[in-house]
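With one protein chain withheld, the remaining protein chains of the complex are depicted in position.
Now for chain A:
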């Protein structure tokens, strides 16, 4: 029993070391979203391609979707764009949120680089982005057919991210 007490500092040290070691591999830029499990925030915004059309939450319901927050000023969105095109080609339902952008540049971008979005919400003031807790594009939300946010990914989606983190989740939502 007395011996055991002398081991205590070692045990404490190992415990703390384990925590700190794990900390080395955590990405502090990755914030857990406060919105997981919550419904997609209500909005009423025009579509990027059809200014006269007003989109709302109801337009997102019915089938699972990848809601991708993008902008033409966002450099890494350009890197992500071809991947989204490929996903759209494979039949993934992608909805865009054009975040704090100039609509003319957005239209030009979609024309030049191909349009992977089924719908594109024009959030010029960033109000929807704020409600979504967006802090840097690109950010992507996975929503289910009832419009509930199920997952959030911050950063550029590439083939690997899709394969390892998103594909299975999206499939799960389709199968629900």
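We take it that a residue touches a chain if its C-beta (ideal position, glycine included) is under 8 Å from a C-beta of that chain, and two chains touch if they have at least 3 such contacts; residues count from 1.
The rule we apply is simple: contacts and distances are computed from a predicted model.
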item	value
Name per UniProt, for the chain absent here [options: "Spore maturation protein B", "sn-glycerol-3-phosphate transport system permease protein UgpA", "Cytochrome c-type biogenesis protein" or "M42 family peptidase"]	"Cytochrome c-type biogenesis protein"
Option from A:11, A:34, A:79 or A:168 whose C-beta touches the chain left out	A:34
Positions on chain A contacted by the hidden chain, ascending	28-29, 31-35, 100, 126, 130-136
